[in-house]
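Shown here: the complex without one of its protein chains, the others still in place.
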Amino acid sequence: MRSTPWICILVIVTMVFMAVFAPLLTPYSPIDQTLRDKLLPPFWLEGGSMKYLLGTDAFGRDILSRLLYGARVSLIVATLALTAGGGVGLVIGIVAGYLGGTVESILMRLVDAAFTFPAILFALLLAVTMGQGLGTLVIAISLLLWASFARVIRGEVLALKQRDFVALAKVRGCSEPRIMLTHILPNVLSTFMVLVTLNIGVVVIAEASLSFLGAGIPPPTPSWGLMVSEGRGRIADAWWVSLIPGLAITALVLSVNVFGDWLRDRLDPRLRQL
Amino acid sequence: MSGFIARRLLQGLVVLVLVATVVFFLGRLTGNPADLMLPEDATAEDRQRLIEALGLDGSLFKQFVAFISSALKGDLGTSLRMRQPAIDVFLSRLPNTLAIIPWALLLAMVVGIPLGVVAALHRGRLLDRAAGTIAVLGIATPSFWLGIVLIFLFSVELGWLPSGRMGGPEHYVLPVITLGAFLTAGFMRLTRSSMLEVLESEYVKLARIKGLSESVVIWKHCLRNALIPVLTLWGVFVGNLITGAIVTETVFAWPGVGRLTYEAVIYRDFPLLQAIIILKAILILTINLVVDILYAYVDPRIRVN
Partner (left out) sequence: MTVRVNTNEPQLGLPAALSRAVAPEGSIAPKIYFEAVGEEEFRKKPIGSGPWKFVRSVPGDRIEFEAVTHPHWRGRPHFKNLHILQIPEESTRVAMVRTGEAAIASISPETVLSAGRGGLEVLTIPGTMQAVFQFYGAWRPSVKDDPITRPRVRQALSLAIDREQIIEHVMAGKAQMPRPFATFGFTDSLSVDRWKKWSDDAYRYDPALAKKILAEEGYPNGFVLKFANVALPGTQFMISIGTAIADMWTKIGIKVNMKHYEWGAFPPMQMGEQPNLTGWASMFRTAGRPDVPWRYNAAFAPDSTERLLGDTGDCQETCRKFLEIYKAVINERDPAKRTTLNDSMVQLIADQWIVVPIIEGMGYYAINKKKVGEFAAIPGRHELGDVFERMPHPDEKPWKN
């Protein structure tokens, strides 16, 4: 894939911008209700106005504002979950792949168990035990991610182990932790970056699905998944309440994935297991 | 080969025990289901009676021991809500979920594999990216949103298809599309990358030198070899489908294990929850084992690992 996916990059940058500058971009609070103004259509439809550019929901809350603040939620959850889950997966993958033997066996068995355990179910259980909230959501999604990171990174490390520069380092008497840190880690970083990019979509969808099931960020804080869920009863007459956040989710995940595919192709086309 | 199988079986068993333990303790932490089943004006004695009747009294450890010993006898407890053996409830719903899975996989393959081939053959050009985008649309669209939109379009507005529940073939269409959509990308990606690998291999270069026509080269030689890794996806995907059909089954009111699982969590039906997770784990481990064995049979390098 030679050509840079400019559209995707633009979409991603726009959404990050929306998330970061949300309060400056809209006069409304995302949770302020004006019941009289409920279910107004976006400005380009009949009945819409410039007052609420993308219309309002069933409580008269401005959809554009909720979209912007919802981008924040997606950004925060994605950043935290990818750092935690990805980070843990990275470490475990390196350690398991490099050290091999019993350590690897045990760690990989844990990875298998994680794959067998229904992730959404675990998230539901957590939400129900610990109560809904950002912390619970991040923990639940991290648990979803770490195993796939670990597995892929370990595969990479297994291949890297055989390379000359590692053998050289061993001969020179470097300690194992040092080798892992200074030789292995930098070389798996590109794989890690691709994994992160490709998993942003997973996180966004997971958050949306959990919100749909009632286990995500609690209302009235807007999250895109929650917005879709709240609007689903009115698809027939107030379709914008569900459709707009749904499109936002699709646009973001699509962009992130196409970008991730391009990235992987550029960095190392041999990364087929992704 | 038998050593390989034995090793994998043992590993599977360890995983199973881990899963069962986690499930048991986690489930208990979420609260006492007796409270859920009492009417608004029940007294404290009513509650105690119910707790005893359901076997929820006694220390956590005592309950765990009881659980393990009956599990080994093949009794995974009785669903609190349905008042039937949990295994029976699970098994009665499993066929419903299994009924849509092959179709979803088929749809994903029929769409994803050709897209992957096209992408590989036109690598780096517009068609590659277009194919990739179409496939990724499947992952990018949240399944509950897709399901609801499909119901609205095809059931309500057009009236062509029913809006939910199990029934004749027309009831399968929308759930299968919803479920299969996000698998498409996986098939497409894997087909593309393994096609790419095969296209550049020595074997193919040899076939070309031998003068075989391009289409024979592609379809007969490349594709067959490229599809071998795709086998492994079956294991992963079926696992995903079995556990991830929760949202689709809820939207389409499909009486399968996904919906059963969700309701078991909401209603604190511990025994059912435990049984579902353990049985699903067994199912997934078995499928993965079968796939791994198939793969090892086809590709001997794997056995050595």
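All chains are identified by letter, namely A and B, in their written order; residue positions are counted from 1 within each chain.
In this section, a residue touches a chain if its C-beta (ideal position, glycine included) is under 8 Å from a C-beta of that chain, and two chains touch if they have at least 3 such contacts.
If you're wondering where the values come from, they're calculated on a predicted model, not measured in any experiment.
Which of B:Arg7, B:Lys62, B:Arg125 or B:Arg165 touches the hidden chain is settled by the complete complex: it is B:Arg165. Within chain B, the residues in touch with the undisplayed chain are 31-32, 35-44, 46-47, 49-50, 53, 79, 81-84, 89, 92, 148, 151-152, 155-156, 159, 162-165, 250-253, 255, 259-260, 263, 266-268.
By the touch criterion stated above, the residues of chain A touching the omitted chain are 31-33, 35-36, 38, 58-60, 128, 131-132, 214, 218-220, 232-238.
Just so we're on the same page, only the chains that are shown with their structure count from here on.
Chain centres here are Cα averages; for chain A and chain B they lie 21 Å apart.
The touching residues of chain A, counted against chain B in their complex, run 1-3, 5, 109-110, 112-113, 115-122, 124-125, 128-129, 201, 205, 208-209, 212-213, 225, 228-229, 232, 235-236, 242-243, 246, 249-254, 257-258, 261, 269-272, 274.
Of all residues in chain B, those touching chain A in their complex are 11-12, 14-15, 18-19, 22, 26-27, 29-31, 123-124, 128-129, 132-133, 136-137, 139-145, 148-149, 152, 156, 185, 189-190, 193-194, 196-197, 229, 236, 239, 243-244, 246-247, 250, 261-262, 265-266, 277, 280-281, 284-285.
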